[in-house]
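Can you read through this structure? Questions will come right after.
Rest of the complex left out; these chains stay put.
Labels A and B are assigned to the chains in the order they are written; within every chain, residues are numbered from 1.
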Amino acid sequence: MTDLFNPVAPLGSSTDAQLYTSIQHFYARHMQAVDDGDARTWALGFTEDGVFDSNVLPAPVSGRETIESATRAAEEARSSTGVTRRHVMTMLAVEPEDEAATVVRTRSYVAVFSTLPGQPTGIYCMTSCQDVLVRGTDGGWRIRSRHVLRDDLPPRD
Amino acid sequence: MTDLFNPVAPLGSSTDAQLYTSIQHFYARHMQAVDDGDARTWALGFTEDGVFDSNVLPAPVSGRETIESATRAAEEARSSTGVTRRHVMTMLAVEPEDEAATVVRTRSYVAVFSTLPGQPTGIYCMTSCQDVLVRGTDGGWRIRSRHVLRDDLPPRD
């Protein structure tokens, strides 16, 4: 996994409120989509050539269609167990790559909480997440690449 | 529980920074109020005819005064045990109902953390939360209706 921005951007750098909140909002809806089992909406949050990588995977998953079918398979496995998952992103840092902020690198934490009916909620995993987002002509954000690092597992490389 | 916006709003839809942050800020103070045991401030975050519903309740609680007295009773039970609760809202999605955004539907996750003196912090419950907010003439947000769904309990209906 390439560390996209480390050290973190200078703490004094300015923040554009519109940019920051639109990305927060994108992620909120994106995470709710996958937790709702809506693999199609989740996949539409990636570019057509989007890449999803994680140290839990043997290799990156490439392409929106492949991401959708992999998510659908995971969703079928999940729903058969009755577990509810909640993806919670926090500590979002954003760094535009260009003046117009059409390409933005983000770094955040994503915790996944897990609940079985009648059981107390537990923490499934804690991760850090590094994305490259691109802004479409419709104004919407899409993920060109996502690198997830689960804290409990070693890096793949 | 009615699912207020499922599927989630199109991921490309625009976000008004002022709207989004004012709602984030409202919730931050609202959650801190209840965790501080301040039932009055919590209740003032509802409209006078506000409704609070949850699948942990036998029936919805209606009206600000009733919400306040129910919260005060819960607070007395809590404080007698010495437990500290923290309501943590994340993944906030907002959807204005009208052009001027005086009525806004929101959907979020609310986790409740719980700590007894000298004991490790645990997760009391994970919930999803769907609110209808209205903006008063003073610019402040108030909850007209709240529907909370605890992940560990079945829907009431």
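Definition applied: a contact is a pair of C-beta atoms (placed from the backbone, for glycine too) under 8 Å apart; a residue touches a chain by one contact, two chains touch by 3 or more.
The structure presented is a predicted model; accordingly, all values stated were derived computationally and were not measured.
Shown are 2 identical chains; the number of copies across the whole complex in this structure file is 3.
Just so we're on the same page, only the chains that are shown with their structure count from here on.
Subunit A and subunit B have CA centres that are 25 Å apart. Those residues of subunit B whose C-beta lies close enough to touch subunit A in the complex are 6-18, 20-21, 90-94, 107-109, 111, 122-123, 125-126, 128, 151-154. The touching residues of subunit A, when paired with subunit B in their complex, are 17-18, 20-22, 24-33, 36, 38, 41, 44-45, 84, 86-90, 113, 115-123, 136, 138-142.
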